[in-house]
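Reading through the structure tokens given below for one structure.
Of the protein chains in this complex, one is absent; all others appear in place.
So, chain A:
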């Protein structure tokens, strides 16, 4: 877990074998693409793709009162989570800023599986441990697991080919079982806006499973497509669209915060809700042609006053238009507001639009 050394997922050799271009991401050596980001993006929108997500962290929490304790640490209401279901939630600092966004899965009474962002494994684990109470056990099993996301309209068919006897759980549902004496976990969740699932196996079996999904029709996809897919449906990326300086309410994700529970940071969120927000994360889209908008490009009023910088941006492969997200003051955040994006000293007009950019027909 040292931060100075680049880490390899259990699938790293397989990626190279499959022709991937590897790049460092969040301290991990990861595939950015195999053939082309455009092709991989299209495969997920139209058929099915598979992503290595083994770099993400896996924690297990158990013990009487696990859900009650999570409600003091995480923003969503863990007590509303039924057995066999997943929930999107946030870990916040005392100022209500986002430390991490994560998904928690409830296997059984007082049995919780947490999946966190790769760059935040150590930070999250330390934060949870710092607040952990007697009677609860928290383990970081990130190195023991391989994880892959199979996403796209044909993901269900792909699953059926590998597991003819099993039914995929419903949206946000989970299932666990054993294959050849090894535990498998499947969750009907994802980060692409498509139907699909995330599959967890032992690190040792990861490559075998990945290859089986590829043989069943899933196209290997890299982080490049993962980023354009999630941006088209306005899913936030922690460290870009979410930050320790901004709350989930500002990010437009208040739906995932149970303000009637007492988690760290809740006071700030309640106050924001009462007093109103000063700025909000919005979706903006070019009104004409232009170079791909990218994170950190400046955002200006039509009068030339700087408002913010882009938190994310890309040339949308589905829409062939420049799409981006940025935090804007609320009076500039209304749908239809025109702004300018600065690209290498030239200004390109963009308009605040409704989220998401891309919607399934």
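Simple rule for what comes next: a residue touches a chain if its C-beta (ideal position, glycine included) is under 8 Å from a C-beta of that chain, and two chains touch if they have at least 3 such contacts; residues count from 1.
One rule holds in what follows: contacts and distances are computed from a predicted model.
Peer 1: Under which of the names "Aliphatic sulfonates import ATP-binding protein SsuB", "Glycine cleavage system H protein", "Phosphoribosylformylglycinamidine synthase subunit PurQ" or "Transcriptional regulator, PadR family" is the non-displayed chain listed in UniProt?
Peer 2: "Glycine cleavage system H protein"
Peer 1: Which of these touches the unseen chain: A:84, A:291 or A:356?
Peer 2: Reading the full complex, the residue touching the unseen chain is A:291.
Peer 1: I'm checking contacts with the chain that's been left out. Which of A:36, A:95 or A:167 qualifies?
Peer 2: Answer from the full complex: A:36 touches the omitted chain.
Peer 1: With the full complex in mind, choose from A:103, A:314, A:328 or A:341 the residue touching the hidden chain.
Peer 2: A:314
Peer 1: May I ask you to list the residues on chain A that touch the chain which is not drawn?
Peer 2: Counting only chain A, the missing chain is touched by 32-33, 35-38, 224, 228, 289-292, 294, 314-315, 317, 344.
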